[in-house]
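This structure is in structure tokens; I'll ask about it shortly.
Note that one protein chain of the assembly has been removed; the remaining protein chains are unaltered in position.
Each chain carries a letter (A, B and C) given by its place in the written order, and its residues are counted from 1.
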Amino acid sequence: MVNTIGRKFSITSFGSSHGKAIGAVVDGCPANLPLSEEDIQIELNKRRPGTSSVTTPRNESDQVQILSGIFEGKTDGTPIAGVVFNKDQHSKDYSMFKDTPRPGHGDYAWMEKYGNYDYNGGGRGSGRVTIGHVIGGAIAKKLLKTRNIDIVAHVTEIGNIKSKEHDFDTIKENVEKNVVRCGDLKAASEMEELILSKKAEGESVGGVVEVIAKGIPAGLGEPVFGKLDGEIANILMSIGAVKGVEIGRGFEVSNLVGSQNNDEYYIENKKVFTKTNNSGGIIGGMSNGMPIVARIAVKPTPSISKKQDSVNICEMENEKISIKGRHDPCICPRVTVVAESSLAIVLADHMLQSGFIHPSNLDKQ
Amino acid sequence: MVNTIGRKFSITSFGSSHGKAIGAVVDGCPANLPLSEEDIQIELNKRRPGTSSVTTPRNESDQVQILSGIFEGKTDGTPIAGVVFNKDQHSKDYSMFKDTPRPGHGDYAWMEKYGNYDYNGGGRGSGRVTIGHVIGGAIAKKLLKTRNIDIVAHVTEIGNIKSKEHDFDTIKENVEKNVVRCGDLKAASEMEELILSKKAEGESVGGVVEVIAKGIPAGLGEPVFGKLDGEIANILMSIGAVKGVEIGRGFEVSNLVGSQNNDEYYIENKKVFTKTNNSGGIIGGMSNGMPIVARIAVKPTPSISKKQDSVNICEMENEKISIKGRHDPCICPRVTVVAESSLAIVLADHMLQSGFIHPSNLDKQ
Amino acid sequence: MVNTIGRKFSITSFGSSHGKAIGAVVDGCPANLPLSEEDIQIELNKRRPGTSSVTTPRNESDQVQILSGIFEGKTDGTPIAGVVFNKDQHSKDYSMFKDTPRPGHGDYAWMEKYGNYDYNGGGRGSGRVTIGHVIGGAIAKKLLKTRNIDIVAHVTEIGNIKSKEHDFDTIKENVEKNVVRCGDLKAASEMEELILSKKAEGESVGGVVEVIAKGIPAGLGEPVFGKLDGEIANILMSIGAVKGVEIGRGFEVSNLVGSQNNDEYYIENKKVFTKTNNSGGIIGGMSNGMPIVARIAVKPTPSISKKQDSVNICEMENEKISIKGRHDPCICPRVTVVAESSLAIVLADHMLQSGFIHPSNLDKQ
Partner (left out) sequence: MVNTIGRKFSITSFGSSHGKAIGAVVDGCPANLPLSEEDIQIELNKRRPGTSSVTTPRNESDQVQILSGIFEGKTDGTPIAGVVFNKDQHSKDYSMFKDTPRPGHGDYAWMEKYGNYDYNGGGRGSGRVTIGHVIGGAIAKKLLKTRNIDIVAHVTEIGNIKSKEHDFDTIKENVEKNVVRCGDLKAASEMEELILSKKAEGESVGGVVEVIAKGIPAGLGEPVFGKLDGEIANILMSIGAVKGVEIGRGFEVSNLVGSQNNDEYYIENKKVFTKTNNSGGIIGGMSNGMPIVARIAVKPTPSISKKQDSVNICEMENEKISIKGRHDPCICPRVTVVAESSLAIVLADHMLQSGFIHPSNLDKQ
């Protein structure tokens, strides 16, 4: 069951860009949660292509249908199948890449693993599979909201431009105000400019996306092989273009001494807090009640129009390819909602595992 | 089963520094692999404390016993239980920290999750649980060696000092020549100096550990929720002090354009290679046949003798603590073997999942 | 993930009789298996109601659609989602049973577990969920056929009438010739008569279904907690109306002595066989190469028109109910295909786990 993730709250992903549909089955959502197709659609719209200058001009409506698990407007405790029918799955011709892997894509590994069925994994290797993540994430978010857990993701770096905004509410507000989904409006406009200039050169550009969750109780995560940070790292690293995951200060800790990095405790209003949040809300594999902060490194979109060296694996000879068509010059803005969804899925799973959310207490807070 | 990791080749970890023993049950190792306690002991000795100036002076012999799964010097296909009896589990008194979480440790989250049974999780939260990882890793490595897969981890950064060595064989040779387990001998001596100077200040220091595996066939990893990079990120992030995981170029990709980051293909001797290895050997969640390269950010040891702010969670008042005793001024050298073991466990699991290793073909290469 | 079963070949079931659709996602089917909707439809038609005098007269067409996992007429190695849209999910009114559990149904346990969302679990507790099993089973059967494994289930007992037929091929032929799906034509007509007489009384009747698989290689099954007989017992006992599972001689072994029950070995044409098959092809939790024979006890359909004692769980008072409508007087004939599907799913999973079927050898026999 390598297309399923989660213990109590789990997602089984299916579908590809070449088939009839893409979707997910969400297992473990308690009964009695109000849920509509609109709840999911709002999230799907954030990853939908064709909505701005910095995403691919391809236009797909990506309308979700819920096939099961809902009764009279509420979840009924049984699996929720959500599905998006592909509008025109035959519109793109990948046959030219049948024997010639595109640099930066999973094509070659896919060919070695599965053979050439579904050319180049174009179908299942496609970013469209994250529709399944977002369906699961939308339900997870709704469930977490019953416990006042809120999540936001934003683009913090594109090339060498960095966001300076760290306030959760400001970020949440600002991401809706710019096409880059950056929490810092000044940085956002510089980022947009950079992306468009790279697009004009037939290039793409990478970046960093940060995802923050607040309202987390202490004690989520199961040492030693169900740790919260381990499972967050797994699901985030499994997003197509991601090459790195950090929690809290992340790689900066390598250049700190103990007294700089340790988060000291204090008490306020009979509650325990840490003065700093270098740990990013997770320590010893468990949440400590502070906001969870994770960052992911997103590589530049591999599909570029520049000519590149590749090989024909049947003829076993070198070959040059150029990838025509419309591509995202920077995938970061669309990755934000996938990152939010992924974190939400892991958190919902652990809220259920730890009993903070339980079928019998769903309506009590 | 939150103390078990892996599908076909799995590790169930048990034990704490307070109990009688620490160990692991390894399930899924095929029959007919030659295996002795010595094979495991060699690896355990690499993480054993008390062996150099840069580790804690505590001395523990950590002798492993194999309780099951071996018949006449070879594995017999049934679970292998390996156990290290704690020499003197009552030697340390943690009762002073019973209500006062140590900054940078998992104590507070542990208290919130489990209550105070086993003060501060000192037992299970201890770095000693990685003995289980190393037992599993030693067996995994031996299994991988039947397919000529070799793994090495080395310290690449301590503070602002960086290793410049990238050659697998040189690294493998050099790590045995210096106490820091750095692959670059010049950097190693600077690192040692830095660690000792921080130790003298009652401080600790963080760093980066890189782990490399070569000889990997293309096609390991199961999209979309059994991806090789996701599972590597999970197990590496689950090592106690780790706050970040990178594959290949990692966070550098955020500042690259597509043509810089894509690894172009070429053919040599009828085999496919990439000119660069920015992907770190994994693309689309699957291995591509190039060496797998991962790096982890290791935080400075949280136990420092400097006075720190904490709280008494019973009295609910602020309190200062100072952590006496002998601690590792830098955990990186001892983390190297845990990182090697962790990567080996994931790779052995996928070699079995993909059928590259199978009970019926163990003796054939 | 309590709606998922299987390790390498797994089924995630979703949907209820009240929602839009019912279906399953099949994960782990190797690429390159020819598969069409027709392959699945043939199996679904065997469990479809309204097809004979001994099943409910309700008529549902149960047309399957494959949403994913197929490319150019063959599986592509990614999850296969199969779905049957419910024709008219609002046609039945269960609201009268909202607070009054029907004897013999899961209603009361369902109410206690989930509350009253989806009245009486009528949706998910319905026998219609086995559509998901049959979708998965149809694919499993097709996969097993590539290794010449064939499966048949037949009704061996209804009330006190017993089938006397034991020959695989005769059974396979005969089940298609009578509405009871009994392998013995003489017994079949007596069974039909008995069912119709009970139906006339407003009653229902139980029976026994036997399922046989031939062509199984020795060595399937993973001791000690992945045993073949344990997993077959699990999936068969999980079919709604089943109250007992036997392998081989089953409960008869309690009245045998060792020399009667042991299957002695002999050699013919350089192959090992047993003289008898009391073990039903499974011993020590593993297949031994002989046909696998399992039998299940199927209870009489609980929906009967006779007046029965129940309770109103809101008012907490006794209440009488009578269940009107059209029901199967005997569920055994329709259970046969579910039993075949269930066994096929477990066998396909173990054929993949053991490497007898592997993505790389699918087209080789």
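Convention: a contact is a pair of C-beta atoms (placed from the backbone, for glycine too) under 8 Å apart; a residue touches a chain by one contact, two chains touch by 3 or more.
Since the model is a prediction, treat every value here as computed from it, not as a measurement.
Checked against the full complex, the one of B:Ile80, B:Ile135 or B:Val180 touching the unshown chain is B:Ile80. Although one chain is not drawn, the whole complex shows that of C:Pro101, C:Gly183 or C:Pro333 it is C:Pro101 that touches it. Annotation for chain C: contacts to the undisplayed chain at residues 2-5, 11, 13, 101, 103-110, 112-113, 121, 124-125, 129, 132, 157-160, 198, 201, 203-208, 217-219, 221-227, 229-238, 240, 242-267, 270, 272, 274-275, 279-280, 283-289, 297-304, 306, 308-311, 313, 316-318, 354. Although one chain is hidden here, its contacts on chain A can still be listed: residues 7, 78, 223, 355, 358-360. Counting the whole complex, the residues of chain B in touch with the unshown chain are 1-4, 6-7, 10, 12-16, 18-23, 25, 27-28, 31-32, 65-72, 74-81, 83, 113-115, 117-118, 123-124, 359.
One rule holds in what follows: only the chains that are shown with their structure count from here on.
A centroid comparison over C-alpha atoms places B as the chain most distant from chain C. With angles rounded to a multiple of 5, the C-alpha fit of chain B against chain C returns 180 degrees of rotation.
Rounded to a whole number, the gap between the C-alpha centres of chain A and chain C is 38 angstrom.
Chain A and chain B have Cα centroids lying 26 Å from one another.
The set of chain B residues touching two or more other chains comprises 223.
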